[in-house]
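Every protein chain of the complex appears in place save one, which is left out.
The letters A and B name the chains in turn, as written, and every chain counts its residues from 1.
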Amino acid sequence: MMRLPWFDYRAPRSIAEAAKILAGEGPQAMLIAGGTDLLPNMKRRHQTPKVLVSLKGIPELKKVSNGSGIVFGSGLTLSEILNIEKTPTALRQATAQIATAHLRNMGTLGGNLCLDTRCTYYNQNYEWRKAIDFCLKKDGATCWVATASKRCVAVSSTDTAPALIALNASVVLTGSSGEREIPVDALYRNDGIEYLSRRPDEILTAIKIPQKNFKSTYWKLRRRGSFDFPILGVAVALRFSSGNIIQDARVALGAVASRPFLVEKASEYLKGKALSDDVIAEACAMIASRAKPMDNTDMDLYWRKEVADDFAGYALRELRGDDMRAMRMRIARQELTG
Amino acid sequence: MSAQEKRFDVVGKNRRRVDGRAKATGQTQFADDLVLPRMLHCKMLRSPHPHAVIEEILTAKAAKHPGVHLVLTGKDFPVPFGIMPVSLDEHALAPERVRYVGDPIAAVVAKDEQTAAEALELIEVKFRVLPTISSPQEALQNPEPRIHDYGEQGNIHRNQSYEFGDVEEALAASDHVFEDTFFFEGNTHLAMEQQASLAAVEGDGKLLLTTSTQNPHYLHRQLSRVLQMPAAHIRVIAAPNGGGFGGKCDPANHEMVVAKAALVLGRPVKICLTREEVFYQHRGRHPVLMKFRTGVTKDGKLTAMHLQTLLDGGGYGSHGPASTFYTGVLTPVTYELPRFKFEACRTFTNKPPCGPKRGHGTPQPRFGQEVQLDKIAEKLKLDPAELRLNMVTKRDSLTASWLRIGSTGLAECIRQVVARSDWKSRYDKLPFGRGLGLACSAYMCGAGVSIYWNKMPHSAVQLLLDRSGQVTVFCGATELGQGSDDVLATIVAEVLGIDTGLVRCVTGDTGITPIDLGSYSSRVTIMMGNAALQAAERVRETMAEAASESLGIPPDRVVFSQGRVFAAEDPGKGMSFVEAIALAEAKSGTLSTVGSYSPPKAPGKYKGAGVGPSPAYSFSACVVETEVDPRTGWITVPKIWIAHDIGRALNPVLARGQVIGGIYMGLGEALMEEQVFRRLPPKLSGALVHRMPSMLEYKSLTSLDMPEVDVALIEDPDPNCPFGAKEVGQGPLLPVMPAVANAIYDAVGVRIDEVPITPDKVLRALELKNAGKNPRIGPEQFPSVPYPKPIFVLPPGEGGDGGELKSPEDKPERKKVAA
Partner (left out) sequence: MAAIPERVHLTYLVNGEEVPVSFAPYKTLLEVLREDLNLTGTKHGCELGECGACAVLIDGEPKLSCLTLALECGGRSIQTVEGLAQGTTLHPLQAAFADHGGSQCGYCTPGMLMTAKALLDGNPNVSREQIKQAISGNLCRCTGYQQIVDAIESAAAEMRGARK
């Protein structure tokens, strides 16, 4: 049986109290929400916090509010996000494809955004990692994916982040000295180790999605119909004018770098255009050129790079109104519409 | 109605399996569910190096860690073991050499698992690392350093060659000769249960080991060897297994370790492997490279085949000698093949040992053979189903290699899947991107010889009937989930005309049950079943005699059915089953009988003829439908049809479950399952590690990846089998992988000559196709292997006697090969 190491456990009742504990304990403390990422990591001794600060008992983090947009408390579980009618399509599709039903009943949106980066040399038991003399991300000196690399290239594997970036969402970070709001893509750094711009004493408390009449979608590449982390995520949000001309476009990629990111060039390119086959092809090429996966996830590296183009095409065609249900069924093994 | 012709009471009926209720209530106790007073917990330290000499182990700190009771190392286990008498090459804990990452070195026994794990980190081991061998090709090129100091030569463990008739002559006379190489990647069982064992010294001072094992008998023998104790002082209980698939066949290090610890400490000691450790214990499917040279006539009859295989054995022998044979011996069973040459070589590598997995050694060559047949059919412009139908082996025939085929339903299997899949109007006619593929297979119903040579029965059953009406049946057979307890109860209940609910099965316990060799090679239904049949018929005879006296009719006119014992001519005249027991008990004393079974002698007499013969063979045919996205290579399998020649389905729900489960595992192997390794850049590191020893990264199909399966059970009772029932546990897996490959060819016209067949391979092949190149992905060449000079045997049709021809001059003037 894989077991957790010893830890001290704190259960604050409010955000303020949690922030105070975090500030007081320093880096030896870690937040735990659903625990579906942190606990496996602790069992494998990737992360061995001395103190766990649980967010489960904080009612404020469970709030949903509607205004000009929608605000999700970071403590909502992924299943709860799916049950909220107003959840935008891309976020719904991304969320529904995370892990498994059981894990979605446990994992939270906040935890998903703060998910540790992943790598086949890192997500292994302690004994395995010892057998390769560890790696840059944890306890070692070499990045085995790219041995010349000074930087850890572990992959951002959150499904919701690219969807939220496409939806132009922001997150609220609350620390002992106050709170700040930043766009979702600014939460991430392209570094497998220091992958978040969050300060150690900050708690991600809310996710804000502006209401902008975006049509959005998310396409995920993974091997099986459930369980598997993304090895490519394409999120697109488009706002059309009456004449089917794109007014605003945001395309984001996930799981092809240490951070999820906005594909600016393609987003700009799409503005003012109608989704003809040629426009789609051109946009897909731009999107695909930004997908530079490394050989540290499931499936063949070159193939993953090659199909980025196709996945971008699925997304754009779906938003154009093409009937992509059969394709979605084949790729995602699920019936997912808005 | 006569006593023999009565309608079946139990056989052939869809029934709740006898262990169904316990499983659905969670009451079935698997090995890790067991708890004993004063129980301690064990964890093992495993090698971080793929190949190294252990120079020193310091255990003092670990031994002093609070809560630790015992530390064991290799010096506590001087005697080696192994499943096969010809490769006793394992030690419970490595004494001086480790051969793969994960090879056990030391063990700690402590008050709880957490403490044991902490103490492991206090053990200091000094290693001297050695160069590593990662593939058979490397093993052939590098005879030094030797991974083992036994075997054929260098790093070759087994090397063998057989020739049945002059194959080169027949190939030369063939209209076409097809030459193809294939590769089958290794994969593992991934039973849901992680192996666990609990050892204890019982009140009588004897050792009891309750464990996740498929083969309590072989384990019993090896424990006696390693612990240097009389076997009679050891009792092994096979706990219900949470799946086996071959992964729990070998006696395992951890079983020896907890047994020893319990004997030293006088307290119960339990171990449960982590999932990662299960991947290291492995003993799964061998990676096999193979080359087929097959001769055919222009109208599609096989003339001869030359098959060469090269196996990646991993760090120890395991079942390797048998696995090596199985990469060829069953090849001639499906289709008429006048001449056959088979060369096989197993190498050692610094990876977890390979062994038997569902289909043991046979899926790999079956894949190559059936894909090659698809290519042959295309070249000869024949329908692949017709091609096969025209050459299936005949009932009561002998293969070129002297295997006796008894019953065969292969032709009917092919007809069934062809009809049910609407093959004739869909094969080769679906739009680009969609396709159908067909493949067949055969498998044995139990190996004809035991793993160690002996003349004793392979399976035995003891029956005890009690005046309460309860029937207790004792047998060493082991329940893995395949339903062996249900088979046992079914056979006894049928003979005695009672409900299975009256039968209590006591199984898999070397302390109280008579021998059964184990749950492997699909032998249980046939061998245990025949033993049970004999025991039950014997007790029925005794009861019939007593009843006949009271009914005033001859004993052979007594019928046992529906819980009653009555006169065939006048069913109203009779008594209850319980009354019949009482009569018989009064007349002949306590009612207990035994039955046992030994398989028939094989017709072949050459050395090695023992591997392959079986009392019967099962056959299957499978059609797979695929959808392949020509832009990405993405593969979807919407539907699978299978027909399996089972002889007779004793309990059709269970039989169908075995078939679908086999298809599931086969589809996983076809599309994604692989046990593969990673070598780090040698300049920087000597590491050679399992790529992904986890449930998440070892990809197995989920409910959303599994298509609906249409199952046809072909029932043509086999005279050698109990009520005619043949095997169903392994056979149906085998045709799936080649059927997938063939379906992909039908869909998009590319050949993937290796498994798993992944979208990237399909896309690469499509790119080759678009570039006008050979649209094929697969091994380019077969290395030169120093196979020995073949053992030459004349096929039955050429006047041989089944023995080896000692010198070529002994060859009689052979008939010319039909052109």
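A few notes on this one:
Convention: a contact is a pair of C-beta atoms (placed from the backbone, for glycine too) under 8 Å apart; a residue touches a chain by one contact, two chains touch by 3 or more.
The model shown is predicted, which means the values in this text are computed figures rather than measured ones.
Contacts of the undisplayed chain with the visible chains, over the whole complex, involve A, B.
Screening B:Q281, B:S421, B:N530 or B:S700 against the full complex identifies B:S700 as the residue touching the chain left out. In the complete assembly, the contact with the undisplayed chain comes from A:F227, out of A:F227, A:F240, A:F261 or A:W303.
Remark: the omitted chain is touched by one listed residue; of B:N253, B:Q364 or B:Q482 this is B:Q482.
Between the chain not shown and the residues B:P95, B:G469, B:P555 or B:G657, the one that touches is B:G657. The chain omitted from view is touched by exactly one of B:I57, B:L190 or B:I237, namely B:L190. One chain of the complex is left out; on subunit A, the residues touching it are 1-9, 11, 25, 32, 35-36, 39-40, 43-44, 50-52, 54, 56, 79, 99-103, 105-106, 225-227, 334-335.
Subunit B residues in contact with the hidden partner, per the touch definition given at the top, are 16-17, 19-30, 32-33, 35, 114, 189-194, 240-245, 274-275, 480-483, 653-654, 656-658, 660-665, 694-696, 700, 702-704, 706, 708-709.
As a working rule, only the chains that are shown with their structure count from here on.
As a whole-number value, the distance joining the C-alpha centres of subunit A and subunit B reads 43 Å.
Of all residues in subunit A, only 1-3, 120, 123-125, 127-128, 130-133, 142, 144, 147, 223-228, 298-300, 302-303, 306-307, 310, 330-331, 333-334 touch subunit B in the complex they form. Subunit B contributes residues 46, 48-49, 101, 113-114, 117, 272, 274-276, 627, 629, 631-634, 636, 672, 680-681, 684-685, 687, 689-694, 696-697, 699, 701-705, 758-760, 763-764 to its touches with subunit A in the complex.
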